[in-house]
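Got a structure for you, questions after.
Partial view: only certain chains, each at its native spot in the assembly.
Per-chain residue numbering starts at 1, and chain names A and B are given in the order in which the chains are listed.
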Amino acid sequence: MEVIKPYFHKVQYYETDAMEVVHHSDYIRWFEEARMDFLEQAHFPYQEIEAQGILVPVLEASCKYRQAVRFGEIIQIEAMITKFTGVKFMVSYQVYDEKHEVLHATGNTAHCFLNQDFAPISIKRHMPELYEFLMESCKKGAAQ
Amino acid sequence: MEVIKPYFHKVQYYETDAMEVVHHSDYIRWFEEARMDFLEQAHFPYQEIEAQGILVPVLEASCKYRQAVRFGEIIQIEAMITKFTGVKFMVSYQVYDEKHEVLHATGNTAHCFLNQDFAPISIKRHMPELYEFLMESCKKGAAQ
């Protein structure tokens, strides 16, 4: 299984708030950016999952903020599959500075698989390769 | 034709940026809030327009910023139909403070009517009451 590279993001001015640092809600959006990039690197771009009529909604999201991020800084996010029950999976995130010296934030999101009517589907049956990938990733994530 | 009341919005912290005032992109979102409220007051809630398979996309949007708005302030927006060709319509916006003493910004948006495949439709045929309303509003807007 190939190595997934961290996701890099340059902080935009519109992401700052009146405290002159990035607003806390934007980290949740960055997790989405990193998650989509992770899936794309793993050859499961989210567009293609949706094109098969499968939605992957967010069931839970959380973030712990350790050190503020400012406009113009570049951050890198490491995403990792930490759990997969066959029905739900969890992604963990670590937000570092560009040089990987400062841990700015950590977080998690939990997800499941639905059809267009928002009813649960079996990903093992509908996308067995994605099922296998999540199972393998999960073992790797857990091993770290 | 009944009078449409201004739309009130309380400025949120997440709408501010590092200049400690509201980010300029949020005014474009406020115009949408005011436009949707205008349509709802006119008994054409946008949900019902979309429920009939009609989309009303934004063709153009513009804003002139006169005086910055800060967190916690309440602004009021007056929306007005200023043009309707039968195919396209234009909405104008004036953003005042709560007491209607300071004009913070002005703007315009232009719109048309599409079906779900993004092809133009005749609103006169599909929603004759909305067509009539826009024609009447337009005359009123132009008369001011």
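The working rule: a residue touches a chain if its C-beta (ideal position, glycine included) is under 8 Å from a C-beta of that chain, and two chains touch if they have at least 3 such contacts.
Computed from a predicted structure; not experimentally measured.
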*Taking the 2 displayed chains as part of a homomeric complex, how many copies does that complex include in this file?*
4
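Simple rule for what comes next: only the chains that are shown with their structure count from here on.
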*Computed distance of Cα centres, chain B from chain A, in Å*: 35
*Going by the contact rule at the top, pick out the chain A residues touching chain B in the complex.*
13-14, 16-18, 20-21, 23, 25, 71
